[in-house]
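Yeah, one chain of the complex is gone here, protein chain that is, but the others are all in their spots.
== chain A ==
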Amino acid sequence: MSTQVFYFVATLSILFSLMVIFAKNPIHSVLYLILTFFTFTVHYVLLNAQFLAVVNFIVYMGAIMVLFLFVLMLLNLNKDTEPSKSPLIKIVGVIAGGCLIVTLIGSLKAASISSPLILKNPGLGLVENLGKELFGPFLLPFELSSLLLLAAMVGAVLLSKRDEVEA
């Protein structure tokens, strides 16, 4: 049952992420990206990582993608305003894409079907256990990353403030 659900959702993930790239309209791309994140949430639930699932739901789908959509709506991109690409960029793009394909094929050839990973502690993703892990053995990295985020936030505010003073 769970395996079938996984394969179904995984197919959807791949389909939607391809649609992100192939959609002509940037707004459609963002909407497909939201759907992709939703399938990730389902993957987390299947892995019994409830906290991660719901945080992915709130932060990525509910906040970050809203901001993406917000910015794109303000930019109002469409075919007329799309800058024409020079041949140089096209050639560079083809080369980069070719390198990616070679790497992918190489890694796929090296890969073998792995035996299913059994978690030592299947309840790790629940809020209580995750909190104990984060504030116990991983306290220092956790606090450092929060400091990093705070610094980035203050920096962003400072940058936008300076513009205001000059204008």
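Throughout what follows, contacts are C-beta pairs under 8 Å (C-beta built on N, C-alpha and C of every residue); 3 or more make two chains touch, one makes a residue touch a chain; residues count from 1.
Definition applied: contacts and distances are computed from a predicted model.
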item: Candidate names "Tol-Pal system protein TolB", "Chemotaxis protein CheA", "NADH-quinone oxidoreductase subunit H" or "Periplasmic nitrate reductase subunit NapG"; UniProt protein name, chain not shown; value: "NADH-quinone oxidoreductase subunit H"
item: Listed residues A:F6, A:F51 or A:F142, member touching the removed chain; value: A:F51
item: Touching the absent chain when the full complex is considered, from A:F8, A:F70 or A:F138; value: A:F70
item: Contacts of chain A with the absent chain, listed as residue ranges; value: 27, 31, 34, 50-51, 54-55, 57-58, 61-63, 66-67, 69-70, 73-74, 126-127
